[in-house]
Structures are given as C-alpha cells and as structure tokens.
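A protein chain is absent from this complex, but the other protein chains hold their places.
All chains are identified by letter, namely A, B and C, in their written order; residue positions are counted from 1 within each chain.
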C-alpha cells in the first residue's frame, strides 16, 4: 500500500475542525490514491491546542507553525487561520517543499497574494501544489452548473446575479469580533463572503470580471467590546464600552465580465432572515441557472431548448449517482450537508498530488479573486467609479492561463 | 343616484384594453361613490379604433385626442399611449379641467415630467386630480408590504434588493418594435420595467433614493426590421434588414436612500426563464420582506420578533378578507390576476374624485421616479460615478412634501 | 352580426356574481361566435334580487325561475343555486329547449343526477347542450396537464394524489351555514371540494375511478346558530345555541382507476393554513405532474426522458401565448386569477353552441363524478370496505362513451 499523506493543520477554530473532519472522512467515501492522516495540529496556545487535539482525535501538537512546517513527516500544510497570517505560513511551507491548502481569501492584500502566487509558481516547477479553499465549488450543484455552462447549455452568458446574504450582525448590539477588524480580516462582508461569490461566478462562467463599480457601507460603526473578543453570542459586557468596526458591513457592485456578461453582486451580514443565502443566478441566450446554498442540494436549470409550452426552471435534486461527488455517498434524494463539501475538497486535493490533475483554484486563480476585491475597494473609495481589475485582458486572464 | 364618471381612454393597445376592462369591472366588485363609464375611445386610425371600440364594447370614438379632451361629457382622461405623447395630452386635459390618469413612466424626460407636475399642481388648486399608473402598487401583497413597513415591523431599513426580470428579448433575432426606440419609448428596460421597481421601492419604504451608481448595457445592437414594426412574434422578414436598437437592454445600479438604506436594482429583458419576475426584497433591523410578481398573491415576511427557534420567512397568501383589496373579490385562497390590479387602480381613482383621499402616486410623486431614472442615465454615461438624484434632500423629499 | 346569446342566471350569491362577471368579460378577450348577454337575473326575494341586479348591471329580474326558464328571449339557463334545486330547474330548462350550465356538484344524489343525465341525453338529440361547472378544468395549468397526459408524456399512469385542503372551519366556533346542512348541500367537504378533485383527476387522466375505500369524519358535531344562517364570519350569537352539523368535515379515500392507477384523495376544511390548496399530483412511467391551485399559474412537470443528471420538476409558468387560454389575456408572466376561470368557462360554452365542439363535462360526465361520491359514502358507511363505482366498466366508462 502506498505511504499516507500526512497533514499539518494550522488553526483549530470552526474551520480547522471542519478540515480535520474532512481529512478523516474522505478515505471512507472516496477512493483515494493515498490515505490522508492529520499528523499534527498547530496552535499558539498549548493548553487550548492540546484540548482541541484531544477532542478532534489528533495525537501530536505544535505551538509554532514554523516547526510544523519544517517537519519531515508532513506532506501538506493546511492553513485555517485568519487572512493576515496566510502569506508567511504558506510561503514557508512552499519553501520547505510542502503542498499547501490555504483558506480563503488568499490574503488580506493584493501585494501579499501576488507574493504567494509567485511562490506557488516557483514551487509548481518542483511539483508542489497549491490550493485555495473556496469550498463552495465543491457543492455538487455548483459543479453541475459549471459543467452545464462549459457544455454550452446556457449559450452566450448575459447576466450574473450573485448575492451572499447572512444576518448575524442584524442586531446592532452584537459584540465586536476579529471579523470586524480590518487589520486581522482584511475586509468585512466583502472578503468573508463576497469573495465566495466572485470565485463561484468566475469559475462557473469560465470568465473573469474585467471591472467593477462598487459601494461599501458600514451600518453599525461601533459595537460592544466583550471580554472574549472572539465571541458573538452575547451583547457585550456591563461596562457599555464600544469599539470601532473597521470593515464594511455590506458590499454591492455591478461588474462587467471580459466575455461581455453584466454582473450584479451583493454581500451582507444584515439581511435579516437569510442565514446563509449564497445565491447565484446566470442567464444566457440558451438557458439559465439559479442556486441558493440554503437549498444546497438543488440546482434550478431553465433549458431554452425545451418546447415553449413546456419551459420552466427545473429543480434538479443533485444527489443522483451520476452527479458530481454524489455517487460516493448515499442513494438518490438523500442530501448532503455543509460539512461534506470539505470532504470533497480534501479528496480533490489528495487526488491532485503525485502528478494528478492540477487542483483548482490554485494560488494564481485565487489571486484573481483578490484583485477583484481590490478593485471593489478602489471603486468604492472613488465615488463608485468604474474600476478595471488588474491583470484581466487578452494576455492575462487567469482562465486562459490555465487552459 | 349620483351622476356617472365619464372617461376618455386614449390608446387601445394592450394597456388601453386593460384599462377599459378595469373601468367596466370596478363597479361590480367595489362600492364606488360614482359609476364609471368609458364614454369614448381615442385612436389615430379610424378603422382600427372603431374595430377596437366594437370589441371592447364602447359606443363612441374620436381620432383626435384634442377633441376628446375638450368634450363636455368627459370627466377623466386616461392616457395609455407611449411616453412621448404623455405631456401634451395630459397638460391639455388638465387645462380643460379633466382629471388625468397617465400611464407610466410619466414622460420621456425630466423636463417634460417637471412641466406636467407643474401643470398638475396648478390644476390641483382647482380640485383636479392627477394619477400615474404604477399599477403594481395595487397588488395586495405590495400594499400589505407598505403597511408592514409603515407600522415599523421591519425596524430600520438596511437593504433594498429590486429586480425586474423579463426574457422576451433573449432571442437575438426577435424583431425591432417601438419599445426599442429611444425617441418613442424614452429608454429601454430602465423606463419600461425598472421604473416600476424604483416606484415600488420608494413607496413601500416611504423613502427616496438619494443617489445612484449605474450601468446600462445593450446586448443586441441591431434587430430585424419587420413589416409590422409593432410586432414581436416573428423573426423579421426575408430581406434580412436590421435596424438599430437605441435603448438599453438592461440596467443595473446601486443606490443610497435618503434614510440610509442601501439598494441594488436590476432591470432586464434578457433573463431567460423569468417571464415577469418583478421582485422586491427588503431587510430591516426587525424584519424582512420578499415579493415576486410571478407569485403575485404571496408575500414573504420574516418577523425578527418571533422566538429564535421559530423564525422563518412566512408565505402570506394575501387573499384574506382583511387583506388590501382582497375582501372585495373571492373567498380566501382564490387568488387574483394581473388584470385585477387595474380594477383596483380605477377604483382608487374614482374614490379620490370629489374630495376623496388624494390618490397616489400623483404627477409630483411620479416626477420623483423620473428623476431617479435620469440620475441612472447620467451615472451610466459617466463611468458609473455616484450621481445624486435632483430634488431629494431635507427640503425637497417627495415623501415629506406629501406628508 | 349574429344574434346574441341571452342568458338567465339563477342565483346571485358568490357564484352567481362570478358567472355574471364572466359573461360580461368573455367577449372582450375571446373571439366568440355570438355575443353573450345576461338577460335576466333570478332570485326568490324581489328586493334582494333587484339590489343584486343593480350592482351587477343587469336590467331585468325574475323571482320565479319557472318564468325565467320559459322566456322566449333566453337561450341559456345558468344555475348557480345550492345542489338541492339543480334537478328541477335544469330539467325544466332542457324541456323548454334551453342550453343549461349547472354548477357542481350536479345534484345531491345519484338518482337526481341520473334523471338529469337522461334529460340531457334526450335534449342533446334536439341540439341542446348541457354543461356542469367544474371550473377548475379551465385553469390553464390543468388544461396543459390534460394535454401532456393525452400526448403520452407521462407514460403509464401509476399514482394519483389529490388533496383539496381548506381551513375555514378550523375554528370550532365558526357558525353553522347551509354548506353544513345535508338537506341543502348533499354532503360536506366531499361534494363541495372533493368533487372537484374527482373530476379533475378523471379528466386529466382520461380514466375513471373503478372503486374506492373511504373514511368520512366530522370533527365538530355542533356549531353556533347565527341569526343569519348564511354567515360565516362571526362566532354565533349571544344565546349560545348550537345546531347539528349534518355533513362530513373531511373525506379521505383510496381509489383504483379502471386503467390500473392507484389514487389517494383527501378533502377537508380543517387544514389550517391551507386556504384553497386544490392539489393534484400524477406519477407515470415516463413523467410526473404536480399542481396546487394556491399557485394556479404554475404547473410542475417532471420529464423522465430528460438526461438523468438534468432531471427535475420544472415549474412551467402557464402564461405564455401558446398555453391554453393564456394567449387571450396578457403578456407572458402576467398571471391570471380565480375569476378568470369563469371567463374561460363561458367562452367554451358559447363556442359549443350552434354545432360547436361539444362542451365538457356535460351532465353525463358529471353523473360519473356523482357516482364516485356515492361510492365514497357507501364505503365509509361500511367500515371502509372497497366499493365499486356504478357504471364503470368495459361497456360503461364515461370516457369511452364520449370518445
């Protein structure tokens, strides 16, 4: 039997736990060339990291990511920390010859992302792979959407309509946390969830956003400082002290794609009642698609080639044996959940090692997303003026570079 | 019994027929102070007008609107012609002391709309009423939405998300018609359907759009010239001649409302599969609303005051006896149709005559919509730069002026 | 121009008003061979009938239906009264050579229905038409459903799932009215709404129910007697007197169709929250259909011939120009309402006169529904034992008799 793939997971909050669950589960449902094993969990605080490791079933820990990255017995470094730490860890790992799976957004600035993409390109020449965790691509429904577009079933694409709506900040007295701090998070709704919309739209279309006209807004400029700055649940402490929110609460922008489509994007955490409505609708000359992650097992497909009197959006329950990923799980109609996307992600990563099909999005493609986010911020700061996205053009499209 | 209200209807295409049906039906279902009767149908071509009058059951016709407007036996002039004719007819009617119901958009330019609003104001002093036909306001679900917002059930409004999606131009070989001609129609999707979204959003919120950042796009720049330039159904004639489309195919813009809400608007006739998806979603600090005209009898309402574990968008079937307009029709659950909105509209108009509650939107309020459309076109022509809407401010809000 | 069709409408409550609206509206939207006019309104109480006639715009009234039926100037008698009056009026009208449109259910007993069907057959030989008002057939979505089944798009039919759910009796203190009285109404939910399900299922399938196993139940055996026994809104008068409910509150039955399909039917007025959910789902070997009148403009169609990965129920918005009836109204996507079904019904009736295509369902076909209702009552009274429907067999199927 082939030797296992050994992983160092950096970070053990929500996202770290999701990844570890995925590494453990993938080989039970997917036929992988090598068996993945989480070798070590990395966290700054020894006691908390040890507790997490025990809960998550991992034997070894490190408190210094540099040590983890240098370990002989590590093949993949899996980065699940906030965006301000990504560049340093990823570049050290690549330098040490480790494959890297890095959470999104790739970095907190275009400069960092460019540096990471350059390091990735250099490492790729040595057979080292990079991957950015835009996990929603692993939704079977969105993968099917991509296939339908690729197969020409939508014809020429005219409209993209992407909304990522959450509501966990609707209460103006919900406390501050790191996601509301520009230094740590880079941006607010834009980078946290809008980035997913940008990535999904570009990927499903096989096209790049060429320019944007944007608006950013912060509805609640200060929030209670809680004792535990990570917390969200409470309403702040008794002191009544409030600290500044330094990121956007909501982002909205129109976009033009290189291929001619018009896009409308919106990301917010103030859409009361929309818990996690990651929506994408695409209209083409031959067909249309609509997706909402709150119904993640469904894809709406309108086939303009149907006889007129029988046309309608059909709700495809994307759980059949011949749907992407779905055949590895349950019988038709028995839906998947959010956690299963991470299983798909690591299964794809493992399959890409040792000369497998390159895994997407790599750092270069994720840099493309970062550049869109940057153009959004630039436009918003310039009275919403239309702002081109750097690097998108006949010679520089990420899509073409990969093809 | 009181004397009847006698109406001159100008125009006998789709919209004229809808209005005439409404005038005939309203007194059968609504308890009106006076009985409406269509006294005369006005059209340029005598033979066609006569044929329409026969089909629609109207005894008299006129081929010159000036003659109709001047008739002693006419109380209301109902204008159902393209936008380039509105100002002349309406102003003549007002000068003659007739109440005016004018189809939307009020005019093809702000200048015309301002002139009409001024004439309306002057006429109002003489007890003459004006009304602009934003008929979607008469949807019971949207009227209920307005009430919920007014009652504070949504709290502070943060987001407005308005889409008006149609698809009848998806086929690039559908022929030219007057709606694609700037001279006649004023604009394309923007004025035809986007105007409805602007009006509905401002009305339901009781707020005004303060500025916009916009994009207009024409996907198909030329289309087949058909023998019958009014036609849409065919694919052009054999000659293969194509003429220019001089209006927008699609409009998209972000908006800031005077009260602080952020809006995202989109109007298009290229959203394949969306036959008439006039959608409005509003998120506030206490609640949210969602509406789609393709399900016009339903309103989605999320009440943030519900216990957390029981929160969800509830689908209100707006057909109960205590819902707006609905009690005049059928038992609960027996929905209304598009044509019924016009019945509500004329019932409201008749109720407003003779000192009744002023009817909304009057010309002044419709001018407010026109100014938003104008700001959209200005921004789109200026690289999407944020553009304030004229007349919106502490001293000039249409909403305040009425209150 | 041809002479008009002159109608006597018997009854002026909810259903009479709906019919009169339809007679008035049909010639404005449908191209009819003759122009219908309501010549006379019939009601027992002179004052109330006169008031209704004024409101509904009808010049003449009669207080004795016998006089109306005998009038020279009447071509069609339109019966909108409770079921216990149908047979006498219809048979007199047929004897007088009048066409008859009779509300459903055809009668309160099979014996009456058989007598009416015999009279209809005799009259048919003289060119006189009969028609029973199962108005839901006139829903464009259900007509499309019928066509799809007829065209074999569903293959062999296996399952029929019909529910007619209302909730207006959920409150145990809603007052008694005539629909709760066996003498007047014949039965309860079974005949009032279950009859629609039986008719729709048999018609869409082109098949007949061969036998049933049924359960009838009355949840609330007594209800307050109100001063106005017609009323529903209040909670009874102060006396606290309650009278007996003598009909079923709910009916549920399994069924076997002559062609081999299995059916499950349910009708109730206690399904809280379901205002008028008249639902029909059909599963065949090649396709499936689902309909819910609360979304009357939509039909769900699953085409088993689609590629597996693209299969799904498609929501057809049945408002296109090439959908049944829809082309006579508004542009695509602009839905119809409940009242419009009656317009379709009378348009079909007018088209059937003077040698037009026979109109369905005629009395004979409506008798078939009555026999199913009778079998349901028989089975329910016999411990739910399977009970064959009279007249269904190789030689007696209503369907075959018409073919």
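Keep in mind that, in the parts below, contacts are C-beta pairs under 8 Å (C-beta built on N, C-alpha and C of every residue); 3 or more make two chains touch, one makes a residue touch a chain.
A quick note: this is a predicted structure, and the numbers were derived from the prediction, not measured.
K.L.:
For the chain left off this view, which of B:31, B:72 or B:310 is in contact with it?
P.N.:
Checking the options B:31, B:72 or B:310, the one contacting the hidden chain is B:310.
K.L.:
Among C:55, C:161, C:182 or C:242, which residue is in touch with the absent chain?
P.N.:
Checking the options C:55, C:161, C:182 or C:242, the one contacting the hidden chain is C:161.
K.L.:
Which one, C:223, C:256 or C:295, makes contact with the chain that was left out?
P.N.:
Checking each option in C:223, C:256 or C:295, the one touching the absent chain turns out to be C:256.
K.L.:
To test your reading of the contact rule: which positions on subunit C touch the chain that is missing from view?
P.N.:
Touch with the absent chain occurs at residues 158-159, 161, 163, 165, 167, 170-172, 213-215, 217, 219, 250, 252-254, 256, 260, 262, 264, 266, 268, 270-274, 281, 283-288, 302, 304, 311-313, 383-386.
K.L.:
List the residues of subunit A that touch the chain left out of this view.
P.N.:
14, 17-18, 20-21, 24-25, 27-29, 55-57, 166, 168, 233, 274-277, 293-297, 317, 319-321, 329-340
K.L.:
Name every residue on subunit B in touch with the hidden partner chain.
P.N.:
With respect to the unshown chain, the touching residues of subunit B are 144, 148, 298-299, 301-303, 306, 308-317, 320, 322-323.
Definition applied: only the chains that are shown with their structure count from here on.
K.L.:
Between subunit A and subunit C, what distance separates the C-alpha centroids? Give it in angstrom.
P.N.:
Once rounded, the distance between the two centres reads 54 Å.
K.L.:
Using mean CA coordinates as chain centres, what's the gap between subunit A and subunit B in Å?
P.N.:
It comes to 41 Å between the two C-alpha centres.
K.L.:
In whole angstrom, what separates the CA-based centres of subunit B and subunit C?
P.N.:
36
K.L.:
Which subunit C residues reach two or more other chains?
P.N.:
Residue numbers touching two or more other chains: 317, 320.
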